[in-house]
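Take a look at the structure below.
Apart from one protein chain that is not included, each protein chain of the complex appears where it belongs.
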Amino acid sequence: MDGFSFSTEVRVRFAETDAQGIAHHASFVVYLEVARVAYLEAHAGGYQSIRDRGIEALTTEVSVKYHRAAYFDERLTVWTRCTGFRGARFRYEYRIERDGELVAEGHTSHATVDRETYRPVRVPEWLAEAVARAEAPAA
Amino acid sequence: MDGFSFSTEVRVRFAETDAQGIAHHASFVVYLEVARVAYLEAHAGGYQSIRDRGIEALTTEVSVKYHRAAYFDERLTVWTRCTGFRGARFRYEYRIERDGELVAEGHTSHATVDRETYRPVRVPEWLAEAVARAEAPAA
Amino acid sequence: MDGFSFSTEVRVRFAETDAQGIAHHASFVVYLEVARVAYLEAHAGGYQSIRDRGIEALTTEVSVKYHRAAYFDERLTVWTRCTGFRGARFRYEYRIERDGELVAEGHTSHATVDRETYRPVRVPEWLAEAVARAEAPAA
Partner (left out) sequence: MDGFSFSTEVRVRFAETDAQGIAHHASFVVYLEVARVAYLEAHAGGYQSIRDRGIEALTTEVSVKYHRAAYFDERLTVWTRCTGFRGARFRYEYRIERDGELVAEGHTSHATVDRETYRPVRVPEWLAEAVARAEAPAA
C-alpha cells in the first residue's frame, strides 16, 4: 500500500456481525487496536513491553470512515502507520482493505502517561526511534 | 446542554472496562449507538419502526475525542442531536458528560439504504420532519 | 418470579445483535453481569464498594441455556438470586424473561480474592449477611 509498509490481518468474527448482516462499525475500532498491537510487536517489542516499563498509551481520538460493508469470516488487511510523535502524543493512520479494495480508513491519536500517576510522560526515546526506523522511506 | 435538547443515560458495564481500569474506547462507539436509538425512540417512533419500513441506516463515519477516562459503574449522560439531513445522508453530534464534566464528544454520519437492495434511498419525509421538529429551537 | 425476588431490566442493543438477526449468545453473559451489579447495588452497597474494600469477585463458571431468541431493542427482565455462600465461593442463578416468557436461564459461580494477592478470601460477613437478608423468604 502506498505510504504504508506494515499490515496485519483480521478475520470478521460472527460475534462482531450485527442484524444488518455486516461487521458492526464498532468492531472496526477494535481491529485498529489489534493492528496497533501487531505494529508494536513488529517494531518495538510489543505493547506489553511498553506497559511493563510503566507506560500506558491512552487513546484520545478515534476516527473511522466506512466505505464498504464487511461480512462474516472475511479476511481484512489493516494497513497501519505511526506518524507524528510530539512530546507525549502520537498518531496512527489506517487503511482497511479486502482483496485490495478499500473497506474503511481511519486514524487514532494517543497520549503516553505514567501508569501509576496517569500524568503525561514523553514518548520514550527508544520507542520513537523504533517507529522512526519502521516508517523511514526505503532508500 | 447548549445546543442539545436530548440526552440519554448509559452506565459503564464491567465488561466494557479494560486492563487500564477504564471504559474501553470502543465502548463509547456503542454508547453513541444507544443514544441514537433512544433519540429515534423519543422523536420518530424508534429505529425498529424505520427498519420495519424497509430502511436501514448504515454508519458511514464515526469520530470520537476522549477528554477524560470513564470508570466502571459510572453514569454518563449522552447529549445527542441530529443535524444535516441531505438526501440519503444525515449526521449526529454527541457530547458525553459525567456530572456536567465533558468526558468525550463525537459525531457520526449515516446513509439510509433500502433494506433489500442496499441502495441509497432518501431519508423519508416523515423522519426528516420528526427530526426537524425535535431540533427546532424553542420559541 | 417463583423463587426470585430481584430483577433488573436490560434492553438489547443493536451492537449486541448478530447476522442471525438476534441477540448474540455471548451478550447474555454480559446481561448476567449487569444483573449481578444491579443486585449488589440493591442489596450490598454496590460491586464497586466491594472492590473498594480490596476484594475482587472472579467468575469461575458461567452456564446459560437459551430457550428463545431475543431481538434488537427488546426489553428483557433478568431475575437474579444469590445462593450458596461457602467460604470464598458463591453462586448466582438467573432467569431471563420477555413479557413473562422464558428466554434463557443460567447460573454463574464466583470466588472472592484479595485484590492485591489474588488469593482466596472468605466472602465478608457483611456481604453474606446482606445477601441472606435479600434472599430470606418473606414471612
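Letters are used for the chains, namely A, B and C, taken in the order the chains are written, and counting of residues starts over at 1 for each.
As a convention for this text, a contact is a pair of C-beta atoms (placed from the backbone, for glycine too) under 8 Å apart; a residue touches a chain by one contact, two chains touch by 3 or more.
The structure displayed is predicted, hence computed values, not measured ones.
A.B. asks: Which candidate, C:L58, C:L102 or C:A132, sits in contact with the chain we can't see?
C.D. replies: If we include the chain that is not displayed, C:L58 is the one touching it.
A.B. asks: Tell me where the left-out chain touches chain C, residue by residue.
C.D. replies: 20, 25-26, 29-30, 33, 56, 58-66, 69, 118
A.B. asks: List the residues of chain B that touch the chain left out of this view.
C.D. replies: 14-15, 17-19, 21-22, 24, 26, 71-72
A.B. asks: Contact with the hidden chain only, please: which chain A residues?
C.D. replies: Looking at chain A, the ones touching the missing chain are residues 13-15, 30, 33-34, 37, 46-48, 72-73.
To be clear about the criterion, only the chains that are shown with their structure count from here on.
A.B. asks: Distance between chain B and chain C based on Cα centroids, please, to the nearest Å.
C.D. replies: Chain centroid spacing, chain B to chain C, equals 28 Å.
A.B. asks: Using the average of all C-alpha atoms in each chain as its centre, how far is it in Å between chain A and chain C?
C.D. replies: 34
A.B. asks: Averaged over CA atoms, how far is the centre of chain A from the centre of chain B? Could you give it in whole Å?
C.D. replies: Each chain's C-alpha centroid was found; their separation is 24 Å.
A.B. asks: At least two partner chains per residue is the criterion; list those residues in chain A.
C.D. replies: 26, in rising order.
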